[in-house]
Structures are given as structure tokens and as C-alpha cells.
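One protein chain is absent from this view; the other protein chains keep their places.
Moving on, here comes chain A:
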Amino acid sequence: MIGQSIQKWDALDKARGAFPYPSDLYRDRCVHLRVLRAGRAHARIVSINTNVARQASGVVRVLTHADIPGLNRFGLIAPDQPVLCHDRVRFCGDAVALVVAESEQEARHACKLIHVEYEDLPALLDARQALAPDAPQIGPDGNLCHEVDLGFGDVDAALADSAHVVRLTYSTGRQEHAFLEPEAGIAWRDEKQRIAITCGGQNPFADQKQIAAILGVPLEQVHVSHPPMGGAFGGKEDLNVQAHLALAVHATGRPARYVYEREESIGYSVKRHRFEVDVAVGCDATGRLTGFRAGLLADTGAYMTLGPAVLVLAAEHASGPYRFQASRIQGKAVHTNTGNASAFRGFGNPQVILGIEQAMDALAAKCGQNPIEFRVQNLLRGGDRAGAGHIVRNDVTLPRLIAAARNGPLLRAPEAETLRPDEDGRLRATGFAFVWQGFGLGAGAEPGSSVTLRRDANGQFWLDCSSADLGEGNLSAFQQIAASMLGCAAHDIGLDSGSTDNTNSWSTNASRSVVVTGNAVAKAARQLAVRIDAGENGALAETAHFAPDFPEKLTLGAPHVGYSYGIQAVRIALDTATANVTVEEVETWLDAGTVINPDGVTGQIEGGLAQGLGFALSEDLVQHEGRVLNNRFSSYILPTIRDVPVDVRVHLINHPDASNPLGARGIAEVGLTPAAPAIANALARCLGHRFEQFPITPEAILPVMENALS
């Protein structure tokens, strides 16, 4: 059962169009919401006049900051983002007023009738200027949101004594999650007189806490439910529609519905943090790594969101799974008026891996060594100190993957650099990257998961947990785990999940579901099986909690209890007329630990890969004075089926992880992270050039290519 691919419980209904998503939900007498956004990067609000809007056809209420009964702030780490702005707007997407109307059309129309007088303030649009003494002040305590300084040893001396040092400077794009279902939900006053909210989200309990504070009511008066939704990828961790829905119900007593339009979703939702990165990586004449230094500057935008956590994870991973003699990793997350950045699959690692994995190729070349050999001789082993300064407890399992990768066509024989196009006018090259990606929430941040397994009076099993299924199939994996222990079929485990009425299994993020919640499910199922085996009759329930054991803490959120490891290789073709890059072939080798559902695992790697291709080559916001210009799917360029190669192979070479009884590793992010450095390394083979900006666009490649070919 565990280890066999199964069809997910909801797959067929979803395919048939019969599955109700948050954006499909309505209730009788529903009111509809539209939010008036600031539309400017930084300004003082002089006045808000809603008189005309309130009189408009179909308008039920127009709410502003004055209508918020409780705390007019929210945030997952610290409440610093206004629900409806009072005196200042700090990014274009800041919410200023909320129109509640009989129809969406009327709500939209009334938004235009609200008159807000602003006094524009100087906008801070470049993170590098954020800490200048004369910079506009965005955050409550200035523009420094968070700072990390990790490492060990004397890195200056280590780099100075190195035979070779590679220095790279680059920046990364503000990637949009682009879940196919935008932010959506409904809310109403339920039969227990609670404000009930059903919407896309990643942690009902985190939502409940923030909403209760905003409404100024006890937690018990707010119910939050996250049914399976149309994707999230980290982009639905922060509140989106929830607070505005709750306010509308609170103000009108009527059910409310709010679905973002795509322009609203791309234009104003949270994004992947843009990073500015400097790295210096050294080795001695034999190819042994010496010193690693990194400077990370993360643009977290107007509010804190999960910015500090992203920065910490980036710092923990920046030096890769390699052994150094000394290391220093300094990072700052700063506030700007460019938007609002938060969690996105990979969580800082896609930004930093570009430094270490490009540097490894470049150093290997300087040493005249094969880039695989070069990496292998420098891999961490269990008990070694990683660059961030923590001890990696368990062996880095990459050597097993390397043995397999060498049998694949892409990495069998290292190719010489070539500048001769093929007959079709394209330059072709292979590139690869090693990757490690921590799973679970890091040290000090991981509360663990609780679940309840019940057998009801009819003998039906029920899994009771608050986890949301974002589309990845975590609930199906839980069914498989429980079924394995209880000796039934996965589909025999009923699901009672996704809400604050369930046992608290905390968030669906950080590749933590199978590792943390999965182990709680296994534990509860074993307890239940013992009672069943003992012959207990009737209804039974067992609740279990699992939290990983952290032997050390570097800083809040680091290190992680374990890592998943992978190697990804890409074959690219570069058109010498257009500088367009086509990825023609991708092969990934992955240690996923104990695998519950193999199709689920490979599906995560393939899907992550496609997002990684976008991060590498096409996905970024185009902004003007803080406004997003490419706020549609016609201008924000996601990979289509033609942009993902037909030839994508994923090999699972699994070694159980010692951090948890199941031996599982979280793998939901590790497929995305290595794509960009693999492509960058392939491009460097074509052109002998390292690009300073990601995504790497044809516009940037063209002059470099023409120079290289002339």
C-alpha cells in the first residue's frame, strides 16, 4: 500500500467538473465584494470619501478602516499589514476601501465612485537603496525587516589563501504563483452564530487567529475551512480574501462571496522575493573548497509577511550541501514599495542555489576538473558542519544519486564547450545542478501536527485533521498511510479535514505534510490498530501528535531537521537568430526517502520543474513606479505544454530519512529549485558567460551571444 501509486480520492470528480472549488461556491442572498486598491506605490491618505459610492445602485455597504471592530492589522509573523489602510498606503495593492454590493458588477462600479485624496510620498523602488540614510521609511521601525549573519571560521583568510575564487553577482525575478484558481471564498454566519469562511488557504488555524483579532472576537466565533483548491504554492499562506469576507458578513449579516480577478491576483498578491546576491566561493589547487561568503538582500516589499523566514531558509541553504573550511552568510530583508513578497515553493532556496551551483561549475573549470567529480569530493557527510554553521546529522545521500545519474544519457560523458551551432542554427549544451532542500518548518518554528483517527459506530474509518489539500494530494497520502496500518484500502478512510473544527495538523507548506502530519497519521493509526486488535468494540478515536526532534537551533527557522537531495540535468537549445532558449530534455534523480505515492512524488518534481523553467527563463513582474504592468496571463509568461519538454524523466532513488519514523522526506519544493542553475550552467557552456539577472531573457542573451559568435 505505502509505495504504490493510487488514484487520488478527488481526481475523477475534479476531471468531471463536479468538484466544488472555493470559487464555485455561492450561498443564497450572497453579497459580492470588491476592494479599492491604492494603485500607487507610497502615499499619505488625506481623506476617503465614500458618499457617492454608498448611494450607488446595488451597494449594501462601503467599509473603510473606521469599520474594523478589532485590530486593523494582520500578518503571519507580526501583524503589520492593514486590512483597510488608515493613513498611509505602502504598495499599489494596499486595500483602502471595501465595497459590498448585490452584484460584482455593482461593486466594481461603486469602487470607481470612492474618492480618495492622496498626498504622494517618495517611493522606494530599489531594495539596494532601502538602508540609505535618506531613504523613505516604509516599515514601522525603518526598512530593515530582518537580518541574519551565519557561518563559522575565518572566511577572509580562507578566501585569501584559496588557489581559485569565483565571485558572482546576480538578482532574481519576482515570480508570481499563478495558481489556476485565483484567491476565492465565501463567508456567512453559521448555525452556531460563528463567522464561517470557506476559501483557498494553507492553514485554517493561522487564518482563524488573524481574523478573530481583526473582528475583535474570541477564536471560537470564527470558523475557517479550506477545501481542496486550485493550487497555492505558498501564495495562499497569507490572508487574501478572508478578512474582507469576514468584515462584510460582520457588517451586513449576509453571506458574502469574493473571488479575485486575475489582474487583481497577479497585480496585488504576494510574490517570490526578489533577491540581490553576491557570492564568493574558493577552493585550493586540488579542488577542495575553502571559503564561502554570501551577501543576500531580499526585497520583502511593504510588509513583513514571511520575509524573515524566507531569508533564514535562504541563508541556511546558500552554501549548498558542501563542506567548507570557513563560511559567512549575511542577509537582510528590507522593506520597499515594490509590492509584497512572501512564501513561494522553494522559499528562498531557488534564489541562492544560483550562486553556489554556478560557482561549483566555474571552480571546477578553473581546476580543470569534471564538475561532477568536483562536487562529489566536496559533499558534506553526516556530522560535518554546513556553511550556515549547523551540523548535518545524516549523510548527504547524493553519492547514490550520482551513481545513477552517470548511467543516464545527459551526464554520462562530460562534453567539451562548443560554440558551433547545429544545422538548425541552434547551439546545444547540457547543464546540471545538485540540490538540497530542507523540509518541515525549521528549528523553533515547527509546532508539529496532531491528527485524530476515528472508527465510527458503523465501522467506517475517518481521518480528522485540519490540513488543506492544495492539489498535491497530501490527503490521499494520509489515507494511504492510515490504510497501511489499519489493513484496509486507502479509499476506506473517510476524510474530515481542512477546518478549524478538525484536529490541528497546522500548515500545508514547507514540504512538511507527509513528513510531519504523515507521521502523526501513522502514529494515530498504529494506536487505533492496537485497540482494534485488542478487540475493542464500537466507536473509537485516537489522537496523536508528531513533531520532529531538533538537536540544535541556529536562529528561528534554521536549521531543518532533514533534507531531500536531488540532481537535475537539462539539455538546452539556443536559437542563434532569436536567442530563444528551448529546454529539450530534463532528467532528475531524487532521494525522496520513503515514498508513499510514487505518482504523487514524480508529479511534484515535474510540476516544480515547470515552475523552475519559468523562474529561469520567463517569469518576472514588469513594473512601473510600483505598478504591475503584466498583470494578465497574456503578458505574465507561464510555460505552456509546448514549453515543457516531452522528454522529462524522474528517477527515484530512495533512502529513508532518519529524522522521522516513516523515513519520509518532503519533496514538494525540491523539483523547482535546481532548474534555473542547471539552465544557467548549460548557457555558460554555450556562451562562456554568467548572467546577472534572472529570468535570463532572450533580450539579455542576444548581445552576449552575438559577441560570442562573432
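To be clear about the criterion, a residue touches a chain if its C-beta (ideal position, glycine included) is under 8 Å from a C-beta of that chain, and two chains touch if they have at least 3 such contacts; residues count from 1.
Assume contacts and distances are computed from a predicted model.
Within the choices "Branched-chain amino acid ABC transporter permease", "Aspartate carbamoyltransferase", "2Fe-2S iron-sulfur cluster binding domain-containing protein" or "RNA polymerase sigma factor", the name that UniProt assigns to the complex's undisplayed chain is "2Fe-2S iron-sulfur cluster binding domain-containing protein". When the omitted chain is restored, the residue from A:Pro204, A:Pro228 or A:Gly331 that touches it is A:Pro228.
The chain omitted from view is touched by exactly one of A:Val52, A:Cys488, A:Ile637 or A:Ala658, namely A:Ile637.
Contacts to the hidden chain, counted on chain A, fall at residues 5, 7-8, 10-12, 14-21, 23-24, 26, 105, 108, 177-182, 228-231, 233, 259, 261-262, 425, 470-473, 576-580, 582, 599-600, 602-603, 606-611, 618, 622, 629-630, 632-635, 637-644, 646, 648, 698-699, 702-703, 706.
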